[in-house]
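Yeah, one chain of the complex is gone here, protein chain that is, but the others are all in their spots.
Entry: chain A
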Amino acid sequence: MGVLDDSSPIFAQIAERLADEIADGTLAEGERAPSSNELAAFYRINPATAAKGLNVLTEDGLLEKRRGVGMFVAAGARERLVERRRQAFAQRYVAPMVAEATRLGIDAGALLALVRQVSDDPPGAAAVDGTQPSSARGGITV
C-alpha cells in the first residue's frame, strides 16, 4: 500500500496528506488538487476511497469544486489549517511529551530547559550534508 500505514482509515490518511501539503504550501491556494483517480493510482487505493478523502476537505471548505475542471485549494485554506493545528498542538504534541517526562521524573522546570536547549541547538542540525535544522523550516511542523 505504499506510503500509507494502518494507523487510521485510508480516506482519513489521504485527507491528512492533502491537508499537510496545503499547510506547507506544496499545494498552493488556487492550485488544482489531484483527482480521485490520480490519488488512486498513486497510492494504489480504491478510487472511491480517494474520493472520500477529497470529500473530507471539500466539506471542510479547504478545497473547492469547479465543475468539470476539478478540485482547487480554497483561498485562506492554508491559514485556517495552520491556525487549527496551532490550537491542537498542546493536545497532540505537548501532552504526550509531558506524560513521558513525568514518567521519567523530569519536572516542568527541567522540561522547559530541555525544550529551550533543543530549540537553540536542534539535534541533527550539525549534519554533514548541510541540511537545514528542523527549527528553520518555520511553520511547517505545526
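Brief remarks on what is shown
Here, contacts are C-beta pairs under 8 Å (C-beta built on N, C-alpha and C of every residue); 3 or more make two chains touch, one makes a residue touch a chain; residues count from 1.
Basically, contacts and distances are computed from a predicted model.
Of the candidates "ABC transporter ATP-binding protein", "Inner membrane transport permease YbhR", "Ion-translocating oxidoreductase complex subunit B" or "Carboxypeptidase regulatory-like domain-containing protein", the chain left out of this view carries the UniProt protein name "ABC transporter ATP-binding protein". Checked against the full complex, the candidates A:Ala28, A:Ala75 or A:Ala99 give a single residue touching the omitted chain, namely A:Ala99.
Across the interface with the omitted chain, chain A contributes residues 1-2, 4-12, 36-37, 40-41, 43-49, 95-96, 99, 103.
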